[in-house]
Every structure is written in structure tokens, then in C-alpha cells.
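Every protein chain except one is present and positioned as in the full complex.
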């Protein structure tokens, strides 16, 4: 096949229509590296402005109906009002992200800390996050921990793991019936010697001990060099424990670049395993989120580009000729099986998706539509003064 | 502390005395890379000659009382006789290693293969291995699979994982009451795109589904760059699922160099977590094995050097001043905790271990004792003609 | 753009027409890993059969008019006759590859060896290779060395580097006016601790000391994880020192998979820098070669797939809208510049290339044409008995 046809699109439309990607409030604020955070015009100063920006992504693409919050960065006095504000913009409140890496007390850990008082504070923070979930209608609590050590011998890794289990159990017990917890793992950074939840195995072992409402969050940038990420996707779906994705891409470490930018073929393979594992089937509870930092590129267009990348690659993954693939695999015909796979990847889905978008009342070219909308010029003008939000602000 | 004193040694002697390292029969045969296998004089031609060589390692060090076999490489007609042969040399038969990577039928997999007939053959091979265990008195069946694919799309990773679970269940059911199965994982090689048991998480999930007699085997060379291996040691001991080690060392991939040669400090950290997790406590069932290839160095001395490296680093790990460490950790004194750890690592344990060896009727310097024994010259002379054993032969 | 048009193709045809990829004689023999070399029907037993297979790749694609030889694997008594044999099949003899990694004397090195006698033998081998170049009409001598050590302290790296310089100087002096030497570098394997030519910097420093006829050979699989290979392509072209490519692809180490199979976007970026650096300009002396091992897939189709991958990706690289790119870069518009780049990558060039092929008297679908040709069935039948060639045979 060479370009996706209208008939081809119809066949995959039901799954494509289910594609909904949460965008993170923090992607609209400034971000950077330890060397420098560059500021940009139009950067939001409040959570409301962040949500307004997120709504632009959804308005132009129809792909981003929910915005994830980060607590305490996005704390407000009235969460019911915030929820209504979002709903008026066509958005819901998505995952609530806890944060135990920026308070001084967490310098040596949070849920894993040797000191029960610090663990208490960190647990309480998560209980507060659950209250915010209830108030905002959010279903998912995402826990990513910066906990770890920098030097061999510094901490008791075993005790910290037990502390983590105990802390998580208390948080888990506070979840409502419809609420879930996802535990994210990360290979390294900001801790350099050991990280308390460094790999999917650890996250899996911890959430398996908790129960059905606890699952793993897979951030595509949080693996060792050379890791086969789609294998982990397959395995966690098989085990019933893949809660959600944090999408981004990377060349080296946790670069937090636009999803699909560094290795588009990898994104294709990941989406192919999502499809294979039922992650786009009706009734799926698999969450898809972005977790990116637009350090040097424009932020709202960066987010639009990102959700489009996921959509395009999902379409390609849905195009894999499963019958031909099964036959080639059955024959152990390595080249034929690979060719079926690559044929889908190399198919240009962009024109068909543009038409499909238009048929649904969306702009054919969301990037152009945003550029022409005048929104960026308006916020550049309006958002002067005040404190720009930044990663950590 | 600077050098280990006699009193210091006494304190750690009970755990040191429990140190017993299985040596692999295949380490005495020729091995190499895909580029070349160099031959060496004196290389064994039979399993008996391999066991005789292994006995030299034990004779000079007192550390290697068991030899692991590889089936079919070490198949014989009379296993009871082989067992007696070993016992006459002061050795027992250790882990039985299955091999499903060298028969043509396993080109596209074994326990995971899409074709039930191939899986049947692979399962039967393992059932035969269990019979050999019973006949030789071996307690552990080690399964390492070369299964995987080289190209995206080539195989159905999810189906293969389910096939694996089913195959393992049948093998597990055949284990005797005192017999165990350990499932080894490996990051890559010989498969290059995906490996069916690539990480500890997969091995853990598979063996956890089987039961108490199934555990994980951790090969120190089978991880992605930058992986914190001692963390995995800690986690698997915590979960009660670390069955055994395959010791070796590596700079880049699965180099199979002498344990401790590439990063001695890493071996120290690993042994410190073994100690922390009770792996040297009385009654431990944690297995310690070598799995190395002496491609260019002498083989028997290479093995002697290896078990000594493990012994020396274990002694250092046992020397960590736990009280001082706990205090420094309690104070979150990063430099002090690290200093306690490093002090043990930098302590020279070699003179004390030499004296201790002598006090137990062993040579002070096992490397020199072997060199002076004349054994190598004798086998160089005797073992002419015939087919030298090699990795795969 | 979505699919490449006829007009678009005309614009890039001159450079596409210059695309000529050397195929390696050893790709048609059996290959494998240290674990197993699987045999396949139809495998050549002589260099003539290898050349005949290579001619099939050229016959179906028009892309592979030269075959590289490996000495001593491809030694014959009469090189003039071999040359005529190739020419009768429409092929020329390409790069002569020396081999100093399979003789016992080279266990500890060749051109770098501590012993002058071994260096002498290795130099002489290269002088013989130059004679074979003259006899076969080959212009390039490729030197890849397995030289290195496995254990810290084993060798004197500094002295070995000086030995290498001296050895290369003598070989260089023997080159004819139209002959070149290319020095390949490799990150690791088969040596595990240190490799004597591990990176482009070392190869560059060595060849820069020799003169104009010595250049670097870049094998795309020979880098550390995360290395930006297209940067090295750019740099070596800028320095006038990129002699040739060894194309293949890899996920982890030197996997020697089909070029473009593991990371097609990386191949695109590499070809974009080749274009940028003039590597496809008229009169370019940049060599493009395959260096792959088809361990589990069919060999001739594997080679056809490979040269097509290079052609398709070259077409995409030529499609980059340089004017739009320059404008976006001038505006420091990160997203726009990246979008121009990605637009070329996502363009489906396959239908246009199929038409172009037909217009030049080649099959539209080379893979299908080969399958239908009956060649494979014929060689499977004819090539029974004898010793199959293999990597190293």
C-alpha cells in the first residue's frame, strides 16, 4: 500500500476515534535543563492559563480532551470552579500528578525516606492529591518519585523498598472505587547512583502487591539505552498492569522531546503492541498522556505536533495487514513478516487523516490553523507581567 | 581499617566458610567470539576431563565443590558413574543447564516457538534434564533461552510469552520435591531485536506464576548499560525470588570475562547486597555460579582467579562496619556513609585470606600452587588427539 | 508532499542514478553468532558462486554493480580469471578486505602486535591484498582490525598505537596511484576491554598521518549507544576523510542487521548528511558498501532488501526542501525546520521508484522478481555437497 485510502481509513476509524491523549499542564510553562531555563512570550502564569492553552490543542486536533495537573504547582482554592473552567473550554481534568521532589524535606527521599516523619508528610501529600482527584473528577493518581541516592552506601536500598511498600499501601487504601494509582518508574535522574523505582519490574512488583486499582505508568523516556520498550508494553498489557503512558522521545537520557521526534519507528512499534494488547479496544482503561518539555520550541504548537504524531503513528499501526503478517509468521518467513510491518510504517497516512479531520469539523492542518488563529499573538500581548509558570513553578 | 586482621577475619569466617561457587564444565573447553575460537593445549575432550579440571580449582581454593553441566554437551550413558567419578574427585554435580540454542529446529525459538511441535521437543529436552538431575544428584535446573527475533514484526511477542508460560508450567510440574528451576534473563544476544526473557521483570513474572520452586537466575553480564545490578539483587532477595547468580564481568555486552575483572567495585556492591539480603546466612539456598568464557587466557587459572575474586570481594563486603553505616545513614551524612562503605572496599584482605587458607590446609597462593603443581603440563601432554571440547561442542 | 511525483523524481534522478552500493561476498555465506551458525540451502561454496549471487542483486535492482572480496576467504589462483568471471556477470570487483583475525598467530593482535614478527606477517598479508587489488581492478583496501585486549593491563595500548602507525605506513607506501586505503573503526568486539581502533577519532588521526590516499571507513553499527552517527558523517566529509561506509543496522551492539531495519529515520539522517556533504555529487569518491550478516533470513533477498532500503532513503533525503529548510533555520524556527525534514522522511517514495525502475528496464518489484526468477530453487538444487561458505570459511 502507498497512501491510506478512504476505505482503509473507514476500517480503522473506530479505534482512531477512541484515541484521546491527556496533555500536561506543565508543558505550557517554561522548562529547561540544569544549565538554563529560557523564558518565552505568552507563557501562562496560572493554571487557568495553562488549561486555556491546552484547550487550543484540543480545539485544533480533537485529540486532547483532558489536561493533567501537577500538585502543588497547580493548586487552587476552588477545585470545583477549576473543573467548571475546564469544562467550559471543552476539557476535563485528567491525571493528578503528585510532587515530592521540590520541597527541602524531600532532599533524601519521600515515600521511601528513612525517617517516618518525612514519609508521613509525603503520604499526606498524596492523600491531599486524592482529595483533589475527587474534587476535580480526576480518576488517576500518578506517582513519580525522585527518590534515590547518589553514592554507594548512602542509603539502605532494601529498607527503602519496604518503606515504599508501606507508604503506597496507605495511599492505596484511600483511593475511591473509581480511582486508580499508577506508579511510574525511571532509570535515573535526579538520583544518580540508585533510584527507588528504576524499572518496570520494581513498579510491577510494588503495584501487584497492592491490588487491582494500582498499575504501572510507562514513560517512554525512562529506560536504559537499547531497551526494547514495546516488549515492556506487551508484557504489562499481558499482565493486566499497564495503567498509562507518559509519551515523549529521547536520544540519550530523559530528553523529554516531542513524542516520535527521535525515533518514529519506535513509536510505531509501541503503538502496534498497544493495538495488539487491546489498548485501543472498546472499554480500554489504558491512559495515554504526554510528558514533555518544550525547552526551545514553541509550546502550544509543540503539543499539537505531539498529539498528531501519536495519531499518525496509531493509524499506521492499525494498518498492519494482520492476516498477511500471521501467514508470514506461520511460515517463519522473516523478510516477509518484516515487510508487512514496514509497509504499514511507510504508508503515508497524512492526507487521509487531513480529510478525516475536516469531515469531523476539525482543521485539515492543525499546525497551520493554530498559527492562523491569532491565539499566540493574543497571549503574547496579554500575558505580560506576573510570574511565568515554569517547570517547578 | 587498612588490612584485615586475624580478629577481623574470625568475625566474618562463618559466612566466608559458607562460600561455595559452582564452576561450569564449559569454562574448561575452548570458547570464543563469532570471529574466532582459538584452541589451546590441554583442553578437555570429555566431560570427565572437564570435571577433573574443575577439581583442580577446588583443590587449590576450597571454594568450588560443585561443577555445573550443560546438556547435551555433557551427556553420558551412565550418570551414576559420572556422579561417582566427580565424588571421587571431591566434587558434586551442580546445576544442570539445558540447551535449546544449537539444534537446527530451534532457529526460531524453543519454549516460545510458534509451532507446538518445536515446543514439545524443547519441553521434552527439559524433562530429560530433570531426569539427569535426579540421576546426578543435581538440585537445580537452569533455563536460559536464546529465543527471540531479529526484525520488528518477525514474531508475535505476546503469543510467545504465553507459549513460554505454558511450556514452563509443564516443566515445573515435573520437578521433584527437592528440585528447583531457575530462569535466566538476558538483555540481548543471540537475538537482536527482541529476546523473550530480556529482563528480571519478565523472569520474575514468569516464575512467580509457577510457584515456590521456580526462581530467577541473575547473570551479572546480562543487563543494559548503566543498570544498577545490586538493586536487582536486593529486590529479588526481598521478593524471595533470587535463585542463583551467574558470575562474570563485562565492559560492553555479555563479554563473559572473569568476575570482578571489569568493575571490582560493582562486585563489591553486589556482594554487599547479598550479605544484606541474607544470601550468605545459614541455610541460604542462593546459588553462586561462574559463567565465563576464557577466550584468550588460560582456563583453569582463569577459574581459580575468578573464585578468588569472589572470595576476596565477599570478605570486603562482610567487613562493612554496619553500625557506623547505620549511624551515618541515620544522620543523612552522605559522605560519611559512603566513606564507611569505601573503607571496606579499600581494605586489603589478601594477606589475611592467604593465612586463613593455610590454616585450613589450602595453599596460601592458589594461582602459584596450580602453576607449580605440574597439572597443566601433564594435561597438555596427555590430551593430544581427539576433539577438544568447545563452547558448543 | 505526500507521495513522490514524476516531476519530483526527475529533479533528484541524477543523484539517484549515481547510487551504487558494493555488496560483500561474505553476505551470501552462512553467518551467525558465537552461539550457533545455522546453515541454509543454496549457500555458495566458492567465490564464484558468491559473485553469481551478488549479480542477482544487481540484476533485480541495478544498484549493486560491485562485489567486495575478503582475503583469504576469497583467495583464488587466477584473479584475472575471477575478474573476467565477474565482468561476464556485469559485476566489478570492489573493495578488498584484509583479514587478520582468524589465524592463530593473531590471537593477541596483528598490525599492533607487540612482536615484530607477527606485525611483519600482518603487513605482508596486506601487501598481498594490494597485489590482489591490482590483479582484480579493485581500488580500495579496507582494513578492519580485531586487535585489542580483554583485560586491563594486558597490553601496552600506547605502544600498540605506535606499532599500528608504523605498520600502516608501510602498507600505505605500497599503494598504487589510484589505490586507496580505508581504516575502519569499531567500538568493541571481538576484544572486550580495549580495541586498537575504537572510534573515528583514532582512525582519523592514523589516516591523517599517512596522506591523501588514506581515509576512514564508517560502519554504521560500530558506535557506542546513543552516538549521533550523522554528525560523524558530516565531520569526516568536512575534513575530507570519509572514504566509505559499511552499511548495516543494529539495536544493541554490532548486530549486522539489514540497513535501515532497526532505525530507518537514522538512515535518513545519515543520507541527508551524505547529500549535504557532497557524497552523491558528480565525481564523488565516497564508497557505499553493505556489511551485514543474514543469520536467520534468506541471504539474496536480504541483500536486495538492503540496497532498496538505501535507495528509498536516499530518495527521501534528496527530497528535503532545502529552501524551506534554510528559511526555517534562519528564523530559528525549530518546529518548522524539523517539519521540513520530517516531511521528506514521511513521503512515500516507493511507487515513484517502482515506476522509475521499470523505465530503466528493471523490475518494478525486485523482491518479487527475484522470488519469481527460480534462481533460489535452482541453487538450492545445484549446490548440494561441498563445503558451504560461512563467515570465516
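A, B and C label the chains in the order they appear, each numbered from 1.
Rule of thumb we're sticking to: contacts are C-beta pairs under 8 Å (C-beta built on N, C-alpha and C of every residue); 3 or more make two chains touch, one makes a residue touch a chain.
What you see is a predicted model, and the numbers here were worked out from it, not measured in a lab.
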Report task. Just list which of the chains on display the missing one touches. Result -> A, B, C
Requested in this report: Quick one: say which of A:257, A:290 or A:340 touches the chain that got left out.
Outcome: A:257
Query - Residue in contact with the excluded chain [from A:11, A:80, A:209 or A:296] - result: A:296
Report task. With the full complex in mind, choose from C:93, C:214, C:242 or C:334 the residue touching the hidden chain. Result -> C:334
Report task. Could you tell me which of C:59, C:180 or C:194 touches the chain that is not displayed? Result -> C:194
**Report entry** Sole contact to the chain not displayed, among C:46, C:134, C:202 or C:284
**Finding:** C:202
Query raised in the report: What residues on subunit A make contact with the chain left out of this view?
Result: 31-36, 38-39, 101-102, 104, 107-108, 146, 150-152, 187-190, 192-193, 225, 250-253, 255, 257-258, 261-262, 295-297, 391-392
Requested in this report: Using the touch rule from the top, list residues of subunit C that touch the missing partner.
Outcome: 107-108, 114, 149-158, 161-162, 187-188, 193-195, 198-202, 204-205, 223-228, 230-232, 234-235, 237-239, 265, 269, 273, 276-277, 320, 325, 329-330, 332, 334-335, 337-338, 340-342
Report summary line: Contacts from subunit B to the absent chain lie at residues 2-3, 225-226, 228, 251-252, 261, 263-266, 296-298, 301-302, 305, 334-335, 338-339, 342, 345-348, 350-351, 367
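Methods note: only the chains that are shown with their structure count from here on.
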Report summary line: Cα centre of subunit A to Cα centre of subunit B, whole Å, reads 40
Report task. Could you check subunit B for residues that touch two or more other chains and list them? Result -> 107-108, 150-152, 187-188, 193, 225
